[in-house]
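Encoded as structure tokens, here's the structure I'll be asking about.
With one protein chain held back, the other chains of the complex are shown just where they sit.
For subunit A:
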Amino acid sequence: MPAVQETIEQVKLLDVDKYKYGFITDVESDLAPKGLNEDIVRLISAKKGEPDWMLEWRLAAFRRWLTMEEPTWARVDYPKIDYQDLHYYAAPKLRATATSLDEIDPEILKTYAKLGIPLKEQEILAGIRKPDGGDVLEEAPGGEYASGRVAVDAVFDSVSVVTTFKKELAKAGVIFMPISEAIREYPDLVRKYLGTVVPASDNYFATLNSAVFSDGSFVYIPKGVRCPMELSTYFRINERNTGQFERTLVIADEGSYVSYLEGCTAPMRDENQLHAAVVELVALDDAEIKYSTVQNWYPGDPEGKGGVYNFVTKRGDCRGRNSKISWTQVETGSAITWKYPSCILRGDNSQGEFYSIAISNGRQQVDSGTKMIHLGKNTSSRIISKGIAAGRSDNTYRGLVSANRRASGARNFTQCDSLLIGDQCGAHTIPYIESKNASAVFEHEATTSKISDDQMFYCLQRGMSQEEAVALIVNGFVRDVLQKLPMEFMAETQRLIGISLEGSVG
């Protein structure tokens, strides 16, 4: 089945409930009282059984946060958040640290099953999720990891509930576990890298995260190891009035390679949910990290009620020579998205990439982009951003490309394309370019277009419905980026594009 057709099928299935992940799981939760103060920070740290240095780190961040002001420079608009009216810790009850699926609340397993996330290793091994083969004449979607095997870390509210394939990964020397566990089991490793890419004092939301982060994933790929499978984390916010603050730390040691996927969903709720995550990537000499995100938090209803505030700090440090970090993101959800996955190109000859598809519909607001900070010699970066605005949404690309004085031979290519559907939405491109080295070569291309009536009519004349035509044209528009996604995410993404734009025409 061609992907577009599949998109349409999915849209049809979702007739009643556009946001299919909007259900609520009925589990008993261990919930910290509302509000934020030093005691809450201590409570979170104690719940996790953390060492003293970790608690001190959190408290320092918290004290710092108290002195900071919430930033207002992004092109987004939302009522003031009452940080004392949120829960900062929610954990599903009835679990110690689960070692097998049998120990997990069946309601949670059902949740992940509904989300289509396979947690049972045997199912993955059996290859049940292998995507349908594409047309022979279409280029085969790339990726060496076409084996269909993905190791999953599932995070439910504030805690990681299960991590699959742990043993097999351990054989390769790969560490993939909840960060709360890593803090206990590999304190030296965590302490060496935590906060070295996104310092605890970095920005308002990152500092808040540093104080109260509850869980997230930790990945360490040892020297010279190609991680034998895709690693993946699925984040799910369930509990009401709960902030989700994950912390992800990925370290690729010299000459290693890892591809990491991240997916997010949340129930439909009338009130807004805050999500303020921090992701730090470190690539040492000759290492490569590929980090892909499909973000589909609840976007709110068509009138703009409810939805997730997605205020995220993601940054990768190409610390070693010849290292490479590649961000690929598909942003379809959230009421407000505010994130700029960035690369610090510190090592000589290091490379950074940012491929983005950001779709906004209804009343969604997106302010997203990247920063490519060229520090080392002969560093290069590439930015391909595809923004699609529909409904009454606002979609902004904001990006910084900078070359340090020492960054001789720095190169950047940026392409920002915006597509407008309808006449009540907005697309904005705000590039910042700073070069302090005369040998740097930065290129920037930007286009804004609309789906033309002629294109629509042509597709309709060939028998496609309005929705089919829009899905086809939009999938064509984002094709360059789509091809950068791991195969497991391509089909899902094409479906999402169709769903996100449902009702945007006609």
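One rule holds in what follows: contacts are C-beta pairs under 8 Å (C-beta built on N, C-alpha and C of every residue); 3 or more make two chains touch, one makes a residue touch a chain; residues count from 1.
What we mean here is this: contacts and distances are computed from a predicted model.
Novice: If you look up the hidden chain in UniProt, what protein name do you find among "histidine kinase", "Fe-S cluster assembly ATP-binding protein", "Aspartyl/glutamyl-tRNA(Asn/Gln) amidotransferase subunit B" or "NADH-quinone oxidoreductase subunit N"?
Specialist: "Fe-S cluster assembly ATP-binding protein"
Novice: Per the definition of touch given earlier, which of A:54, A:76, A:330 or A:464 contacts the omitted chain?
Specialist: The missing chain is touched by A:464.
Novice: Given the full complex, what residues of subunit A touch the hidden partner chain?
Specialist: Residues of subunit A in contact with the hidden chain: 1-2, 4-5, 133, 135-139, 452, 454-455, 457-466, 468, 472-473, 475-480.
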